[in-house]
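Our next item is subunit A:
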Amino acid sequence: MKRLKKIIIICGHYGSGKTNFAVNLAVDLRKQGYPVTLTDMDIVNPYFRSSDHSEMLDSKGIKVIAPVYANTNLDAPAIPAEMYSAFDRSGYSLFDMGGDDAGATVMGQFFRNITGKEYDMLYVINGKRAMIENVHDAAEMLYSIESASRLKATYIVNNTHLKDYTDAKTILESMEYAEKVSEAVNLPILCTTYPVSMIKEQEISATGGIITQHLYPVEVFVKTPWEVN
Partner candidate 1 sequence: MAVVFQKPQALLDVPFTYCPGCTHGIIHRLVAETIDELGIEGHTVGVAPVGCSVMNYNFFACDMVQAPHGRAPAVATGLKRAIPENIVFTYQGDGDLAAIGTAETVHAAVRGENITVVFVNNAIYGMTGGQMAPTSLPNQVTQTTPYGRDTSYSGHPIRVCEMLATLEGTALAQRVSVDNVKNVQNAKKAIKKAFTYQIEKRGFSIVEVLSTCPTNWGLDAQESLQWLRDNMIPYYPLGVYKDVGGTTK
Partner candidate 2 sequence: MSTLNILLAGFGGQGILFLGKMAAYAGLMDNRQITWLPSYGPEMRGGTANCSVCISDDLIGSPLVINPDILVAMNLPSLEKFIDKVVPGGTVLVDCSIIDKKVHREDINVFYVPATRLAADNGLPGLANMIMLGKMLKETKFCTENALEEALLKCVPPRKADMMELNRKALKIGSEL
């Protein structure tokens, strides 16, 4: 996979799998020996957020910064001042933005902290996710995220999946969708993910299709309580 800038912002439609991708990328970069910070900027969703995985990330030496009331009973979207520090840290700093333009709006207040710095913003898409399955809608969504966050995306991450029903065919077929989105928004595709616990890379090649994108194996971290182990 292409080498990314030190500041990596992950955005997308809520439910597209942003958080799971962000957690995988953080773990991956940490494994390569870099210092890694993961900032949970999601003040919109109360559940299924990267700070849910703080303990695991912590044990791997990944610094997590979360909203003040993340994982509490209160849904006040208070941003801790510590979030400013994420723009100054050594190593990789990942930002898991909340879904949609709503999540992206939160990034707006950090505009000055990021101007003049190099960053990559990854737009995570899922061709099976209702509301962005249509290429036009996926493009619209990106534009509204970009305008709310006052930042520009640099890559597309094709994270198409259907949860338990994901199979090699789902992955292969999604590549065409990703390409269309890529063309529509004029952004390169960084990778296409596949859930490594469910599908082997060979199975995707064995479908007979042509693999046009970099395949990136991901663990499924974001789970419902009854899916654990």
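Everything below uses one rule, namely that contacts are C-beta pairs under 8 Å (C-beta built on N, C-alpha and C of every residue); 3 or more make two chains touch, one makes a residue touch a chain; residues count from 1.
How these were chosen: all candidates are chains of the complex that A comes from, given by their letters.
Here the structure is a predicted model, which means the values were calculated and not measured.
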| item | value |
| --- | --- |
| Complex member touching subunit A, one of 1 or 2 | 1 |
| Residue ranges of subunit A in contact with candidate 1 within the complex | 43-44, 68-69, 74-79, 81, 84, 98, 101-102, 104-112, 144, 148-150 |
